[in-house]
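Below is one structure. I have some questions about it.
With one protein chain held back, the other chains of the complex are shown just where they sit.
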Amino acid sequence: MTTSTALLFADLTGVAVFAASGASAAVAKRLDIFGVVFVGFVAALGGGIFRDLVIDEVPPLAFADWRYASTAAVTAAACFWLHPQLARLRTTVLVLDAAGLGLFTVTGTLKALDARVPPVGAIVIGMLTAIGGGLGRDLLTAEIPVVLRREIYAVAALVGAVGVTLLDAVGYARALPLTGAALLVFVLRLVALRRRWSAPVATLRPPTTGVRGPQG
Amino acid sequence: MTTSTALLFADLTGVAVFAASGASAAVAKRLDIFGVVFVGFVAALGGGIFRDLVIDEVPPLAFADWRYASTAAVTAAACFWLHPQLARLRTTVLVLDAAGLGLFTVTGTLKALDARVPPVGAIVIGMLTAIGGGLGRDLLTAEIPVVLRREIYAVAALVGAVGVTLLDAVGYARALPLTGAALLVFVLRLVALRRRWSAPVATLRPPTTGVRGPQG
Partner (left out) sequence: MTTSTALLFADLTGVAVFAASGASAAVAKRLDIFGVVFVGFVAALGGGIFRDLVIDEVPPLAFADWRYASTAAVTAAACFWLHPQLARLRTTVLVLDAAGLGLFTVTGTLKALDARVPPVGAIVIGMLTAIGGGLGRDLLTAEIPVVLRREIYAVAALVGAVGVTLLDAVGYARALPLTGAALLVFVLRLVALRRRWSAPVATLRPPTTGVRGPQG
């Protein structure tokens, strides 16, 4: 398996996984089959479309390569029909979502670096690639975006993106260390889920809500 | 009237129609004149801006050709002043929205094919061009996006986009059959409205809400 085949495989796996997470969220909101496929599509491909637009790879892969849209649509439709089984597999979905986060962080950061985006920009693009689809999914289904909740999610992607950029800087961006970076994001996210790790919240003086007080 | 004049005319008609739908939604939410024009602008031009970004036609037509922004702004402002009459014409607005859906599906798919996007991608871009503005309008006015509701909306656009792509594949993408494709979307949407056709929803086991149960 060549490197580019491996990258494609990693990318399509991430697409399928995020399509499943989007479809599950849409089923839970009682959307119809088309709504489910649409939210699955946005969750799977939204981050990558944004990435391709900012690195000027147009048309974005999601439109240029039929395997992307097809993988997203078929997976989301499958989730629609199979969701009772999926519901029992809730843990599986969370694990798959963590895997997608790791895969997209690595492929997104790599593609940005390949397009000659400077390190800081590539890190931000890699992170946005990984969290963008979930952000779109949450906006569409009117949930508070997972990235804004008190959980280690975006920061896991951030750590992975920094890792890929460092590997690239020392000229060591080969298959094995990159897989390690993806695994790092994956494990970080899983541990955060299990231990309910969360980032600090600013302390607000009780019980006034600060900015929008009565004098607001 | 040449083909490109006809396309421009079809496009501007779609812009006016969607601007009216956006403005009506904004008036109903009691937004001020600028909010009404802004939502009208997003509804009319959002889908096309997205389309132009992904097919690398920059600056997007909405900014490159003053007739687009002007048509959207003038129509939306007119709806602000004339809305009591519009309210009585609710059916008219729905019919016009269906017409816009048909027009944007055809012009969006054609432009993507012209930009050498492969068939599957062109179909998705055509559909997103048609539904994108409405999606933006609904997100801005905090409505559940119409495309996610239990109605034949996105699927009408999808059918039209597939039709245009097939016509293009057999080298038959001329004015008459393309008008037929636009009419097909239009009629499909109207019939769905009248018969209250809707797509199936996944059956959830009562009354647990699946994914977010008490053990969530």
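Letters A and B mark the chains as written, and numbering starts fresh at 1 in each.
What we mean here is this: a contact is a pair of C-beta atoms (placed from the backbone, for glycine too) under 8 Å apart; a residue touches a chain by one contact, two chains touch by 3 or more.
Keep in mind it's a predicted model, so treat the numbers as computed, not measured.
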Next item on the list: For the chain that's not shown, point to the residue among A:A78, A:V124 or A:L183 touching it.
Entry: A:V124
Checklist line | Among B:L139, B:L166 or B:L183, residue touching the chain not depicted | finding: B:L139
Check: Where does subunit B touch the missing chain, residue by residue?
Finding: 24-28, 30-36, 38-39, 41, 49, 53, 56, 58-60, 62-66, 69-70, 80-81, 83-84, 87, 90, 139-140, 142
Check: Where does subunit A touch the missing chain, residue by residue?
Finding: 53-56, 112, 115, 117-122, 124-125, 139, 144-145, 147-150, 154-155, 198-202, 204-205, 209-212, 216
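In the analysis below, only the chains that are shown with their structure count from here on.
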Next item on the list: Go ahead and align subunit A to its copy subunit B using Cα positions, then give the rotation in degrees, nearest 5.
Entry: 120
Notebook entry, point to check: So, what's the distance in Å between the C-alpha centres of subunit B and subunit A?
Noted result: 27
